[in-house]
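With one protein chain held back, the other chains of the complex are shown just where they sit.
Here the chain labels run A and B in written order, and each chain numbers its own residues starting at 1.
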Amino acid sequence: MALNDWVQYFIEGFPVGCVYALVAIGLVLTYKTSGVFNLAFGAQAFLSAAVMYELKQRGWPTWLCFVVSVFIVAPLFGLLLDRALFRYMRNSSWVVKLVSSLGLFVALPEIIKALLTGVKPQFGPPSIASLIGMKDLAGSDGVFQIGDYVVSADRMTIVVVTLLSVVLLGVLFRYTALGLQMRAIVESFRMVELAGVDSERVSMAAWMLSSFLAGLAGVLIAPDLGSIDSIPFTLLLVAAVAAAAFGRLTSIPFALLGAAILGVGQRAIIGLSYEYKWPQNIQTGVRPALPFVALFLLLIFLPAFKGRRDVTDPLSGVDPPPPAMAHEYKDRSLAKTSRIAFYVFIAAFLLLVMFAMSDVWVFRFTDAFTLAIAFLSITVFTGLGGQVSLGQAAFAGIGGYTTANLAAENHWPVLLALALGVVFAVIVGALLAVPGLRLGGIFLTLATLAFALMAQNIVFTNASVAGGPEGLDVPRPSFLNGSGFLGPDQRYFLFVFLCFAVVGFLVIFVRGGTTGRYFAALRGSETAAASIGINGTRQRILLFALSAGIAGLAGGLFAMNSSRIDFQTQEYQALFGAAWVVLVVSLGSRTVDGAVNAAISFVLFQWLLSDYFGMEASIALIGFGFGAITYARHPEGIVEFRTRVSILAQRKAKLLKARAAELAVHGPLPRGYLPTRNVTLPAIAGPLVLLLAVIVRRIAGSGEGAPVPLIVICLAPSVLFALVYIVMTNRRLVAMGGFTWSWSVLAAGGVLGVAAGWFLTAVNVRTPDFGSPEVAIDAPVWVGIIVGLICGFAIAAFFMVPVSAEAVARQRDFRTHPVTWRAGRGPTLWIVLGTFFSYWASKGWVPPFLWPLYLLGLVAAIVFVQWIGEVQGGVNELVMGEVDVAPGVPLAEDALPEELPELAELAPAGGGD
Amino acid sequence: MAVVDPTVAASQPAPATALLDARGITKRFAGITALHTVDLYVEPGEFVGLIGPNGAGKTTFFNCLLGILRPEEGTVMFAGRDVTGLPVYQRARMGFGRTFQRLELFSGMSVRDHFIVADRAHRDEGRLWKDLLNRSKPTKDERTRADAMLDLLRLGDEADKPAEMLSLGRGRLVELGRALMTRPTLLLLDEPSSGLDVRETAAFSARLAKVQQEHEFAVLLVEHDVDMVQSLVSRLYVLDFGTLIASGPTEDVFNDAAVRKAYLGSTE
Partner (left out) sequence: MSATDASAVPTGPVSGTPLLELRDVHAGYGPFRSLFGISIVVQPNAVVALLGANGSGKTTVVRVASGLIKPTQGHVLFEGTDITGKRPYKLAQLGIVHAPEGRSVFASLTVEENLVLTFREVFGRRGLKPKLEQAYELFPRMGERRRQLAGTLSGGEQRMLSLARVLVRGPKLLITDELSLGLAPVIIDEVYETLGTIRDSGCALMIVEQHVHQALTLADDVVVLAKGQVVLSGTKEELGDISDRLLPAVHGEL
């Protein structure tokens, strides 16, 4: 009997294994050829399945749906990924590639859901069995009879298609030029280029092929899954990774074998659990978790992954080195100013939260700072340790459930429970570090993902852990309750903020201290670190324990924040934890302010999108997923990048000022030199006055909002000033040798702007939401024309003036251009956004309250003024000569102050200029 | 192991005073024997060289001494203790210092920090609680020692530059300084002249010789540059195809016929 059962398991499990194998092969293909471990692979499978489903719903014939979704959409998507994204990452480190694909992993399913399938799962995906004749081959009841066993046509199709694909791939790799080139490119794409082969063509082919495999797998497995829903497809990835790991990420036959074992094993668990009457949660938990468990065990125990490093490119010296940290560019006075600004900012912020904000906002900021603590655990793990963990949510869960159980079930004091939760997380972290020691890079990341999924599916689903469906109630510390000077929510916020501040300082201290230096040494070179006596094992355990402890603390606080948690609590879910990493790393994983910015922007964006503008909250994930993609350009994080840019601009301005002072002694300054401040202050004055007036009106009780005359009176001078500035600057640039035709461009911008303004306010159009045609923006036509004139002219200038400056710089043999067309992107985006809001507002949308709009307006004003500052900085450099503030050539008096230089970097970014 | 010449025996028994004594080191990779019962010793304060053609097994032997690889057979004794099974970092704390053929600097770290980290790691200084209380800034003593090393190697101008910005020659000096900060009793140098030009090699040798005289540590030098070996080394081992083919005083080894054939070829 037992043998019969196993044959049955095999017949039912093997086809699933085949799909795993297809995904695994595609995964290995792109990993080997481009070094990108494409975590979004499951999402790509989902894409093809969703396209196929949608087309079928529209009544297309099945073969056409199949061809379009698998042979057209999937390869094109692979092409897109390569062309638009991963091509630019070839020189990047594995972290960059991983985080970018993690961004896709988070964003792609949301995009597909938003565009194609909707949020809810769709049922009854089409099958391709009849296409390849399997339905005809099968018996009359649509199944294959093999002896006593029955195989459905769908499953037979999977097996046949997979085996065929594997054979074809084998031939491709073994016997064709393309296959040979793909194998060679693994080692070094630059060496392939030197051999005369277009490496971009090869990697493009690899991406298209692997994406095709993903699509094929998605379409094949869809009937078996029974629904089109993002999560099972996304997790298909984990099973595939486990299978690929079985083949040590190189061998396709072994990957196939591993996939078959997984598929059959999953089926066998169902059978065995019935036969031996296993407990319920093993039955429901282990089967879906088997791939995670298998992946975890494989990574830990297969010797192939031990201390494995990616093959080093012998030509990697071609890559530019990473930039130094922003605060290293600061000089003494700048560091001092920003430190003072930092304390003032913190004090103002706390006062604002304490006394001026409603309880809802206090709650939101409490949430944000709890999240910031969780993010600091990523700052430690990734920023200090140089590794990427997707398991932070699991550690948060460990901390949270421990706290909740001790406090709610056993009535311990909640702070003691919290402390124990942290201790427990630390212990689990240290224990995980021991097997994790052997792994490096991407493999450690995968193991942490498997760990988080295991914890979520096996441990947290336990009623004794998470209190079952009704969950657990978590009290807040009792000393925060009761009446007093501040409300309990405010006091709780202070408590959380204090926790955050303590953890933040600890992170800074650790980074500046011995541990941080040892981590830096290990990041730089593990062998060299060992050669001077650094115990890598101990450091690695410390890293895990420290970061797990911080995550555990955040988990406990999450539990207190929401006062009730259950097994579905979002903050403890593995995929949510993956989104955290994307956020932190793209905003800046090396600094505390990166974590704070990530947390606050996450909370604010979710609120803005869902409560304020009434969109899906998951849209935020799309935004942040794409944010991760910018990481490729700025691996140090966006916050860090912006800080560096602004610090460098300030230093340049300073050097130019010093040069000007020198020149002033001898005679007149060159025409065109103006301290940047002289142009930015008048431009920002108007918006600031407006903001002040609005606040005064609010306090005086004359209601929210600003009457139109006030807006015009405040803004008109600033706008006028900016327009005059643009004209003057362009004239000067033309005189210096810039493009004379820039005038025509500006004029054309103005004309187009007038046309657009007239069109939007005068012409009846059919807008998406409204049946009868009407004007897009409900405003007098003359207003539309004037605003359009200004905006069109400005947009043309945003790009044209920097381009003109670039041309002048080129004529003068500048090595770096002081300002480029890129400066125009930001302000243009804000004009487009503003137009969109106007359209929306004139269609009857009334914001629940106005001040977020003022905030957005202020940000827009800052962006415009930044543009003016950048351009004037560029012009200054053009007339005064090139200024070099390259790293590593610090000016003598610029040495940083010895005491606590790190405090300076806590200051909010972009506050400068 | 053929004894080629009465004066140039392939291996001699180690004296009892030997600082490092590796005996019968054998290492195989997937069936290929990379090292075949290699014996080598270094006395305290002695300057010993190890040469051989490419693929002779020099680097493998080096890695066996340091604990990066585990030899299948043989023992490594250091200062009278059997260290065969010890991990790399423990050997480092016992007095092994090393440099690398391909630079292994801590990227992003300044030269001064390299020295301070090495100094601390050697003393096994630094506990997490000290970091958490912000009490682990570099002390005055540490700065003094690091500055002394910067002066010694004339790296003062580069002290605050990140390591990856240095030229190869300077990088090698940083590696040397980093190894010296751990106060080694035995310094292992892996092809320090590789990638350096004649002048830089000479400068490196001069500095090395000076430091070695001051601090009186022993050196084991793996090197291709014949001039450098001749100017520095008092005793020499020659490895070919995983076996020692000669050892003895430098002069004698270089005059040995088998060595000339296997290694020096047509030069001279």
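The rule we apply is simple: a contact is a pair of C-beta atoms (placed from the backbone, for glycine too) under 8 Å apart; a residue touches a chain by one contact, two chains touch by 3 or more.
Keep in mind that what you see is a predicted model, and the values were worked out from it rather than measured.
A.B. asks: Would you list the chains present here that the left-out chain is in contact with?
C.D. replies: Contacts of the unshown chain, counting the full complex: A, B.
A.B. asks: Identify the residue among A:79, A:186 or A:423 that touches the chain left out of the display.
C.D. replies: Residue touching the absent chain, from the options given: A:186.
A.B. asks: Mind pulling the chain B residues that touch the left-out chain?
C.D. replies: Output for chain B: 52-55, 101, 165, 167-169, 191, 194-200, 224, 226, 263-267.
A.B. asks: If you put the missing chain back, which residues of chain A would it touch?
C.D. replies: 177, 180-181, 183-184, 186-188, 190-200, 311, 314-315, 317-321, 323, 813, 815, 886-888
Everything below uses one rule, namely that only the chains that are shown with their structure count from here on.
A.B. asks: Once you find the CA centre of chain A and the CA centre of chain B, what distance in Å lies between them?
C.D. replies: It comes to 45 Å between the two C-alpha centres.
A.B. asks: If you look only at chain B, which of its residues touch chain A in the complex?
C.D. replies: The contact residues of chain B facing chain A are 66, 68, 87-90, 92-93, 96-98, 100, 104-109, 113, 116-118, 120-122, 124-128, 130-137, 160-165, 175, 178-179, 181-182.
A.B. asks: In their shared complex, at which residues does chain A touch chain B?
C.D. replies: Residue list for chain A touching chain B: 321-322, 324, 505-506, 509-510, 512-518, 520-521, 523-525, 527-537, 542, 546, 887-888, 890.
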